[in-house]
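Mind looking over this structure? Questions follow.
All protein chains but one are shown at their positions in the complex.
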């Protein structure tokens, strides 16, 4: 997908949304529900423009479907909560430990360990990923080939295997690496390859005209890259980079292999100490959701400031 | 090396269980992911919000956390069934979020003009989706879906951490426990995983080349 098309798309999407906004509803809604609806629409995200702005009958049908789905979703939530309560899992005693400062402190320390791994790995892997992408895009086979081999091989090896190789293989070579780095280096090696691929697909998704124009102006390959291609590619690939960073954060849960104590381990210790496995994991799951949502939101803010339009370029497959 | 040869049957049966778990997980994830994707492109606001929150939430949680919650949490609300299927349920729900994203990216890859043309012809939401969008989206999701299948397979090893000891990693763990040879046993298991991943990747590549339409 070219960015040109992406721009066209967002224009269409805006138009559709605008249409829907101007068509008056059956009853003018008061301010509060309208704000609530606006919030929900933000949460719901952009639609894909698969349907026309609905007419009166369509609106009625949508309203009915909304009501029915709301009831079903509410019933689902209620059933789970009710069952939990019925089995005494919501009893205050089961949760008391998570209100104690030392336990909160313990969780925060573990979270900090997770965040540290993420930050350090990300800070190392991102620039190296960019360099690797450049190498793979260069015209010199001497640069291109090693970069391609590195990327393909490292993306194919499960991270866990890499961590084991570090843990079990390095001592045999007489190398002793602190635990923190035994976790960070494998994550860096893998993610450098993934980041490189994201950058590269971002570069390749740029309209060829951009490079051609730069060349027509007499810019060299590297100047073109630096001034024209890379700035746009980074903007293009921001969403993919963010989701890869979230994945990187989740990679840190492999820390248990090298006995590095991060957030997931904290859940295990708390569950063992208090005999409340479900509660401990629920709390930690919540922490992961909050942290990753905050990460995505921050990155989204940065992206908006950069002025990049979200596009499918460089979007990575999940995994 | 003799250790591996002597216990090749153990690896075989472990691999079979792993394949079974992965296949069931993938099918479940595909069905749920499709449902989520339909919710997300539908005009019904609560469904769209639900789908977005679900995908966003689930993607933030490490799979192992979700697995543990299901294995130990479900019995607490009175739902107990076999460990293997509990693990499949949790993994299916997890990967559904990713599958939904794959499908949505596929839908987004269909040129907007196609959709507008369909609407101009008077096709409804269902018809546009069925006759125009999905057939084209399907082709562009083969590679991402294959990546997903590989991810599902490699991560099925996490089931071992919640007691599904019959699968490959669990069996490897047992062997390692007995012979204290982690490098050898886990190396062999890793080789098996990498082989499967290679094979799936190659298959997807072949399928992709066969079906791909250049636009």
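Letters A and B mark the chains as written, and numbering starts fresh at 1 in each.
Everything that follows uses one rule, which is that contacts are C-beta pairs under 8 Å (C-beta built on N, C-alpha and C of every residue); 3 or more make two chains touch, one makes a residue touch a chain.
The rule we apply is simple: contacts and distances are computed from a predicted model.
Asks: Would you kindly match the missing chain to its UniProt protein name, picking from "Solute-binding protein family 3/N-terminal domain-containing protein", "Predicted Zn-dependent peptidase", "Succinate dehydrogenase / fumarate reductase cytochrome b subunit" or "Ethanolamine ammonia-lyase large subunit"?
Replies: The UniProt record for the chain left out of view names it "Solute-binding protein family 3/N-terminal domain-containing protein".
Asks: If the hidden chain were put back, which of A:43, A:62, A:170 or A:219 would touch it?
Replies: Final answer for the missing-chain contact: A:170.
Asks: Touching the hidden chain in the complete assembly: which of A:137, A:161, A:196 or A:291 does that?
Replies: A:161
Asks: Given the full complex, what residues of chain A touch the hidden partner chain?
Replies: Touch with the absent chain occurs at residues 97, 100, 102-103, 106-107, 109-114, 116, 152-162, 164-171, 173, 175-181, 185-186, 188-190, 194, 251, 253-263, 265-266, 268-273, 275, 277, 317, 319.
Asks: Can you name the residues of chain B that touch the chain not displayed here?
Replies: 63-64, 68, 72, 75, 80, 83, 147, 150-152, 154-155, 157-158, 160-166, 169-170, 172-174, 176-180, 182, 186-187, 190-191, 193-198, 201
Here is the rule we go by: only the chains that are shown with their structure count from here on.
Asks: Between chain A and chain B, what's the gap in Å when you average each chain's C-alpha atoms?
Replies: One centre to the other, that is 17 Å.
Asks: Quick one: in the complex, what on chain B touches chain A?
Replies: 40-41, 43-50, 52-53, 56-57, 59-66, 68-69, 72-73, 76-78, 98, 101-102, 104-105, 107-109, 111-112, 115-116, 119, 124-125, 128-129, 133, 143-144, 147-148, 150-151, 154, 157, 182-183, 186, 190, 193-194, 197-198, 201
Asks: Can you list the chain A residues touching chain B in their complex?
Replies: These residues of chain A touch chain B: 1, 5, 8-9, 12, 37, 40-41, 43-45, 47-52, 54, 58, 62, 65-66, 69-70, 73, 80, 83-84, 86-87, 89, 156-158, 160-161, 164, 168-169, 243, 246, 250, 253, 264, 267, 277-278, 281-282, 284-285, 288-289, 291-293, 296, 312, 315, 317-319.
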